[in-house]
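My structure is below; once you've seen it, I'll send some questions.
Left out: one protein chain. Kept in place: all the others.
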Amino acid sequence: MAGNTFGSLFRLTTFGESHGPAIGGIIEGCPAGLKVDQDFILTEMQRRKPGQSQITTQRKEEDFVEFVSGIFKGVTTGVPIGFLIRNADQRSSDYEHLEEAYRPSHADFTYDQKYGHRDHRGGGRSSARETAARVAAGALAKLLLNQKGISVKAFVKQVGAVILGKDHDQLDLSLTDSNIVRCPDEKTAQKMIKHIEDVRGLGDTVGGVVQCVIDNVPVGLGEPVFDKFPALLGHAMLSINAVKGFEIGDGFSAALKKGSELNDLFNEIKKGTPITKTNHSGGVQGGISNGMPIFFNVAFKPVSTLMMEQPGLSKSGKEVKLGAKGRHDPCVVPRAVPIVEAMAAIVTADLLLLANNNRISDGQQD
Amino acid sequence: MAGNTFGSLFRLTTFGESHGPAIGGIIEGCPAGLKVDQDFILTEMQRRKPGQSQITTQRKEEDFVEFVSGIFKGVTTGVPIGFLIRNADQRSSDYEHLEEAYRPSHADFTYDQKYGHRDHRGGGRSSARETAARVAAGALAKLLLNQKGISVKAFVKQVGAVILGKDHDQLDLSLTDSNIVRCPDEKTAQKMIKHIEDVRGLGDTVGGVVQCVIDNVPVGLGEPVFDKFPALLGHAMLSINAVKGFEIGDGFSAALKKGSELNDLFNEIKKGTPITKTNHSGGVQGGISNGMPIFFNVAFKPVSTLMMEQPGLSKSGKEVKLGAKGRHDPCVVPRAVPIVEAMAAIVTADLLLLANNNRISDGQQD
Amino acid sequence: MAGNTFGSLFRLTTFGESHGPAIGGIIEGCPAGLKVDQDFILTEMQRRKPGQSQITTQRKEEDFVEFVSGIFKGVTTGVPIGFLIRNADQRSSDYEHLEEAYRPSHADFTYDQKYGHRDHRGGGRSSARETAARVAAGALAKLLLNQKGISVKAFVKQVGAVILGKDHDQLDLSLTDSNIVRCPDEKTAQKMIKHIEDVRGLGDTVGGVVQCVIDNVPVGLGEPVFDKFPALLGHAMLSINAVKGFEIGDGFSAALKKGSELNDLFNEIKKGTPITKTNHSGGVQGGISNGMPIFFNVAFKPVSTLMMEQPGLSKSGKEVKLGAKGRHDPCVVPRAVPIVEAMAAIVTADLLLLANNNRISDGQQD
Partner (left out) sequence: MAGNTFGSLFRLTTFGESHGPAIGGIIEGCPAGLKVDQDFILTEMQRRKPGQSQITTQRKEEDFVEFVSGIFKGVTTGVPIGFLIRNADQRSSDYEHLEEAYRPSHADFTYDQKYGHRDHRGGGRSSARETAARVAAGALAKLLLNQKGISVKAFVKQVGAVILGKDHDQLDLSLTDSNIVRCPDEKTAQKMIKHIEDVRGLGDTVGGVVQCVIDNVPVGLGEPVFDKFPALLGHAMLSINAVKGFEIGDGFSAALKKGSELNDLFNEIKKGTPITKTNHSGGVQGGISNGMPIFFNVAFKPVSTLMMEQPGLSKSGKEVKLGAKGRHDPCVVPRAVPIVEAMAAIVTADLLLLANNNRISDGQQD
């Protein structure tokens, strides 16, 4: 209700601020019997972690996930999986000057108005640190999806005006992590990195776009009305900090086209399932997966915290000069890749479990 | 769970297919004491109804909302409001040829795979007729929001390649309904209408974009993590048939910009609330309303049902020729305007009720 | 949220007051492919209906269930099942004198305080008529449970001080409906009927106890912590009008006993499942079904509306004389039998669907 829970059957509830002792969460609904590959989880956490390259913030976060329940002898037991990620390297003093000031385009002012009692250190609940809990839960969701052969892969498609002119199906996504900007096209990657470094040199920040593809999704996932597959994906993505837009398949460019250009005609039948000649719809029809790859784009605005000076507002309504004293990313998009994947994996795992009750199984009906 | 419910406190649950006796729903959480303006509700329903102009389908739908509970002597009683909208003018024979065939880019195939037992008449639950229930509930949500002075207004910003180059704040939104395409700029409206008529002449369809603005929202609505205001709006919009994209504030174009260009600096203080010089963020910071107008765009693909012949797939996997026999819109975007408004109103009403428990009120704490 | 929904996967949401045009509801989560036996549903509704015998109220209620969605050619389609039960024979004039008065032990006063705007005719949402929607949904749940061989059977165990000294396992429950009081022991039934008639002669009412048994429940239904099987059953039963107590297995008498007397020792193994020698626990251990019959008792207070005169309170705080002008039951317990069964069936169906995701199935784990 209070918006700290995501999902209905496979479900994550999180807690924690960047400057408390720990963040963490509870994963419910993970069926018993899943082998928990700790190395994989650690790898996923490392992909999100700040300080992983010269184009990300040099702030260090301890991102070790301490599971405290629901796993016994390396296998899930079916009961809730509680986990903690300790906060280390907290430099609250970086934020002391913000106790009485609102930064522009931050949640400082809205929080103060909403709750009347704000933890001013590091953005509180609005800190991007909260996404670490999503990545931990997403890693578990990925392990569950792996059982069914479903994969979730995201990559950076755009940084500022540097745009990769190819979609997932023209790229080798195994190359995504081969460079620090997480763009699977090496040439474009180098341009992106250059652009981020230029922007950082100015004390400024820059936005971008992440594309994500969910492959090998069985036909029939997604609910027909309010919980269409794209609606849940959109909810998930727009709940990530700094996200301003979401589109599935042809997205906004679909608005420019005619029906005869956009309809995905059926082609061959593969293992009893019809395959479409095109995939403008992005793998869903009527909100339900049709067996084609599900792909979508997520737009991130540039980080609001700049290293250059900018005016803020004091609580008493006066303009104050603010310079960022913390350590912040010039571009969050490379680090957003595992977060987008995590949320997509959680949505897919949830719909997968829900689909177990779509119909009376053959053996049941007399 | 099964995705027929939207909202947590102000909540809509719907049922119904286009070719059953009725569609309808239950509205929960509307506080007691709200005067129900039936004329207003009727007007809203008329705005969504097919057959309202020469550029919409000539299919007639009876869109009278029959409230069967929760209202006594014209005022809400606080208990659930059940309502029905009878289906009339059903021409099931228009769909008989579809019993054994899947239309391209429709939910026919995905439904059959998901449920194994499909009502092939008119798209079943995936029919756009389902949105009538949303408009009915949205009308009630609007009445509730009116109590607080909050308004929700949408208009058509794009039809195919005809794009209105202005945003809500440069337009007189009282003109939206003055033309049949619901674009408040008369010149652009005429171009849009011409374009839709051209496309219809070809037996084709065309997509577009709706912009919506929620005005006078109090500061503090929206939850900080998973239920950010834009996340709920995105969920709501992407659950509408044919929607392929959602963006708030500067949206996808924010990805192109630098932080220094995009940050909304504080300006004057109005009634104790700081106003920002710009509104790139679209009225939210950290997922929470900041008192500025909330605005967003919704992209609609062209309707998949064409009046020209196109190939479909028979259940046995053979290509079949399909021509639309029903009556369908060449462009749904004008009729989508009230649907977008309705879903935005439901989201806002829900967050308004949730915000009543943000903090201990002054009188309560000792 | 507002308490009009019961269940998580198999889920009922209801609306309606006794004196509006209709009551009804939406059943979500019923898998596609279930044959809907309309005769069975009608029979269940008849069992709850007032006016069915000389010991129940002579008020007539039309209890025909009109399904308006989710069923096609007699089979569920997997989408929400909307239904209506029209209110007929409304004699609002019977209640006019109550517009300004609160009856003792009724919801009149609490409603007025809660909502400030009350439909005074017939108890509004608190009317027992609301239970008709539960019986309709319960009938569907029973059909679903039948697929798995699960049965739900209740009977009257006590009326006032007339107590049937046997439990379900010593009785032939096929005899329950053979008399109007729904007690499967004919001798006791006659005493109960006599007692009810005596009480009615005095213008008074009398309470009682219903016992219910759920048979053939697979091992493993129920969730270990908050949603233990008995917790959900208790919630369900205590949500029925006039219910004041719930106990499972030995219930309150278990408080009198020692552990050595109460533990259910294992006996033989039947089809791989251990059977216990006794069933003091009522078929659950740790909140989870153990394969033994689940049984529980539900205590009903006497109806508060008496045919004798009793003092009420006017809105202005003065004592007023009230005599019931409506038509009311001297004892609701016989008519409560199908309601108890319906709610038990809904709980069981919900847990059955939830259990589909308890563990990774054998074929899935590598």
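We just call them A, B and C in the order they show up, numbering each chain from 1.
To be clear about the criterion, a residue touches a chain if its C-beta (ideal position, glycine included) is under 8 Å from a C-beta of that chain, and two chains touch if they have at least 3 such contacts.
Here the structure is a predicted model, which is why all the values come from computation and not from measurement.
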Option from A:Pro80, A:Gly138, A:Gly220 or A:Pro293 whose C-beta touches the chain left out: A:Pro80
For the chain that's not shown, point to the residue among C:Arg125, C:Lys142 or C:Lys191 touching it. C:Arg125
For subunit A, which residues touch the unseen chain? 1-2, 4-5, 8-9, 11, 13-17, 20-26, 28-29, 32-33, 66, 68-70, 72, 75-82, 84, 114-119, 124-125
What does the interface between subunit B and the hidden chain look like in terms of residue numbers? 1, 9, 29, 31-35, 78-79, 147-148, 224, 353, 356-360, 364-366
Interface with the unshown chain - residue positions in subunit C: 1-6, 8-9, 14, 102, 104-111, 113-117, 123-126, 130, 158, 160-161, 199, 202, 204-209, 219-220, 222-228, 230-239, 241, 243-252, 254-260, 262-266, 269, 273-274, 276, 280-282, 284-290, 297, 299-306, 308, 310-313, 317, 319, 354-355, 358-359
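Throughout what follows, only the chains that are shown with their structure count from here on.
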Which chain wins if you rank chains by how close their C-alpha centre is to the centre of all protein C-alpha atoms? B
In whole angstrom, what separates the CA-based centres of subunit A and subunit C? 45
Averaged-CA centre spacing for the pair subunit B and subunit A, given as whole angstrom: 25
So which bits of subunit C are touching at least two other chains? 1, 9, 29, 32-33, 78-79
